[in-house]
Structures are given as C-alpha cells and as structure tokens.
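Every protein chain but one is kept in place in this view of the complex.
So that you can tell them apart, the chains are marked A and B in the order they are listed, and the count of residues begins at 1 in each.
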Amino acid sequence: MVGKDCVAIACDLRLGMQALTVSNNFPKIFNYAPSTYLGLTGLATDVATVSDLLRYKVNMYRLREERNIAPQTLANLVSSTLYEKRFGPFFVSPVLGGINQTTGKPFICGFDSIGCIDFAKDFIVSGTASEQLFGTCEGLWEPDLSPEDLFETISQALLSAVDRDALSGWGAQVYIIEKDKVTQRLLKGRQD
Amino acid sequence: MTSFGRYTSAETVGYSFSQPTSAPNKEHSFYPYTDNGGSTLGISGSDFAILAGDTRSVAGYNINSRYVPKVFKIGGDDESGDGAHILLSVVGFAADGQALKERLDAVVKMYKYQHGKPMSVRACAQRLSTILYQKRFFPYYVHAILAGLDEEGKGALYSYDPVGSYEREQCRAAGSAASLIMPFLDNQVNFKNQYIPGSGEGHALEPKKAEPLPRETVEQLVRDAFTSAVERHIEVGDGLQMMVITKSGIEEIYSPLKKD
Partner (left out) sequence: MDVLLGITGKDFVIVAASKAAMRGPTVLKADDDKTRQLNKSTIMAFTGEAGDTVQFAEYIQANIQLYTMRNDTELGPAAVANFVRGELARSLRSRNPYTVNLLLGGMDPISNKPSLYWVDYLASLAQVPYAAHGYAQYYCLSTLDKHHHPDISLEQGLKILEMCTDELKRRLPIDFKGVLVKVVTKDGVEILDYDNDKIVKSA
C-alpha cells in the first residue's frame, strides 16, 4: 500500500495444509535492501525456495554493483526469475513494496506466478484472502496517507479481510517503510 | 474387433474403413439455473433499514441489461408499491428471484386480507424461510435479504441462504461481490478489529462497541461499498438502487455507477 513518501507491506502468519494449521508464526515478508521488501504467498515450499533464490541473486547483485538493489530493479529480477520457470512455475504470487533511494519515491508492484508485473499506484493484494483484501483496501485506502495513517489503514484492511477467510489469519506482521526509517509491528489479531 | 473411442458400432467385423452405422447418441442436458451476477447489501439502523443492490444483470461476460432492480417492495400496490412495509432483495438467479418476490408479495397480501392487519417483519421472515425450504431439492437459486421495521420500530434485517436458513443481523452483503464488501462492513459497521484508543495497554485494549449508525453514515457506507465493488468486480456496476425503510414509509434512491 502506498502513502505519502511511504509504503506499507503486511502479511498474516498462518501456515497450513488445507484446513490443518501447522504453524502460527510463519512470516511471508522478506527483506532485500534497507527499504525494499517482498511478500510471498502461495505454496509454502516455493515461498521458501523463491525467497532463498532471490536472496542469493540480490546478494550477488550487491557484491557486483557495490550498492543496494532498487525496488524497480528487484521487480524485474523477480519477474525474470519467475518467467525462467514459465512451463513449470513456482506457485507464488509476490507483492513488492519499497522506496527508491535515488528518487525518494514509493514503489509497489505485484506479480503472477510466471512473472507478469502488475504496477499499481495504490495497493496490491495476493493470497487466499485476495478478494476480501480487494474489498477492504478499495474501501479504506485513500491517497497521500501519512505513515501513521497508512499503518492503521493497512492493518485494518488486512485484519478485517483475513477474518473473513478461513485459511488466513493467526496474527499479522506490518512494515511501514519511510525513506530512512522502517517500522515493523506485530499484530495479534484473532487466533481462530 | 476394435472400438473407436466412444463410438459403438453394431458391426461385428472391424474393417478399418467401416463407418459407424448409427450416429452416436449425445446426451443433452438442461441446466435450469444461470448466474445473473450483481450484489446486494443491507444495513439496519435504530429506526430504519437500508437495502441496496446494483442494477446490472449479466450472463457470463454479457451484460443483459443495465437496469434490472434487485430490491423490491413487498406487500404494496402492484404498480407503485405504495403501502409496502417490507423490503426484499434477491441476488443470484434473477428468474428465481423474480418468482420468489412474487410469491412473498402474494403471501404478504393474502395475510393482510385474511387477518385484517399487515404482516410483521418477524412473521414474514419466518414465512420466507418456509417458502425457500419448501423447495429444498430444487431451490430458488438466490441469496435473499429481507428488511423492515420490527415491533419496536427498530430496523430489522434478515439474511437467507438459498434453502431458507436465516438469521437476523446488523448488516449483510450478498451476491458476487459479497466477499469484497462483507469484511469492509465488519470493520465499518460492527467495528471489528477496532479498539478504543488509550483504554488499556496492549491486549487489555477495549474493543469498540458496535452501535446502530445514523442514516447519513449508513447511506455513505453503502455508496462506498458499491463504488469499491464496482472498481474490482466486473459483474457489479451500472446503477445503485437504494431503498430506505422508516416509519414514514419507503424511500427509493437511484444513483448511477460506472458502466464499464
């Protein structure tokens, strides 16, 4: 979700096999640069595989270039990484959020499982509660929110959405990304 | 003898050039339902209830019409609906919705003629459940919402599944965009996940109590819910039909929605 000079990205904490909850502390957001985060939903094994693979690629990028990866660059890296497996895809639908340190501008985008990028100005949703998230985000979000208001908006949107989805929930994690500050918050949410 | 797929030939000699002597029987089946899309939404207040629905009717990716109402007055004049004191919204299969509305309308009118008093919303709600359950094995393929004012003059809202299971609620969204609208309503009408600032530390925070909302607020929430649903759901759009029932009667408000 985009705010005024800030970005927020949030995820729930459930890991389940169909109806059975295996873990209630399984974060789905990964950090790739000081102000660049990637959320991954989908098949748990591919969430781990893709996040590890990207960590390797981003580390190599940082060593080669001697600078942090920009959100836009990471977006293209994610896209090409996923498209490499066009005919045997990773079953994930990533969401990227960050601030470009050169321009200072917020950047978010989403992907399908084979790497098609969805650039959005407002918000990106993904996962089993995506329909619910579309509803809450479309209803609650407004342009140019301050970091505090953006935190409240994304939290309310996420919690209300996952409470209407049996496969999501069990707490949430929220990151508020500003140009030179990142705030991480844990939300308890309903435990059922 | 060789058999070629699903063609069963009466011929016993399997020449490669032999043609099946009779055309294979293809089974035709008639599916009695279609999904006409759209969404409805109802919210009750302290002295009113609102039922709203978009007016688009679809079949697959086709738009049949941009104005097919989903909210009806029950028990009023056939033409104008005057004198009605109950509202019904139906979403799903439009033909069943129409039929159901006609049935309920007739029932409510017969009740008035036979008993000399208007049917209470509570009685009507139970009757609607019975009507739906009577067709348990060939259901009216609709999600119905019934609205009116209860014996105390408070807003009453009842929601149904296609076979008559029902419940009185504060608010309910139904139809194709229900999954988009319902969590928004949980948050904005029942204040789910909202707490009173400064009422406690951490987990001791006191949840914000849900209270009946004023009419202006509810009307705005309905508009917001539908403009949001229109943005993200292709089956919702064209027009928003809102009916507000108060002790002074039923008010109908139509406002356009995006037609894309």
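Note that a residue touches a chain if its C-beta (ideal position, glycine included) is under 8 Å from a C-beta of that chain, and two chains touch if they have at least 3 such contacts.
The shown structure was predicted, so the numbers you read here are calculated from the model rather than taken from an experiment.
In the full assembly, the chain not pictured is in contact with A, by the touch criterion defined above. Checked against the full complex, the candidates A:Asn31, A:Thr49 or A:Asn100 give a single residue touching the omitted chain, namely A:Thr49. Note that of A:Val22, A:Met60 or A:Ala166, the residue touching the chain absent from this view is A:Val22. The missing chain lies against subunit A, touching residues 15, 17, 20, 22-23, 25-26, 43-45, 48-49, 52, 88.
The definition used in the following text is that only the chains that are shown with their structure count from here on.
Between subunit A and subunit B, the centres computed from C-alpha atoms are 34 Å apart. The touching residues of subunit A, counted against subunit B in their complex, run 131-132, 134-136, 138-140, 155-156, 159-161, 163-164, 188-189.
Against subunit A, in their complex, subunit B makes its touches with residues 177, 179-184, 186-188, 192-194, 203, 224-225, 228-229, 231-232.
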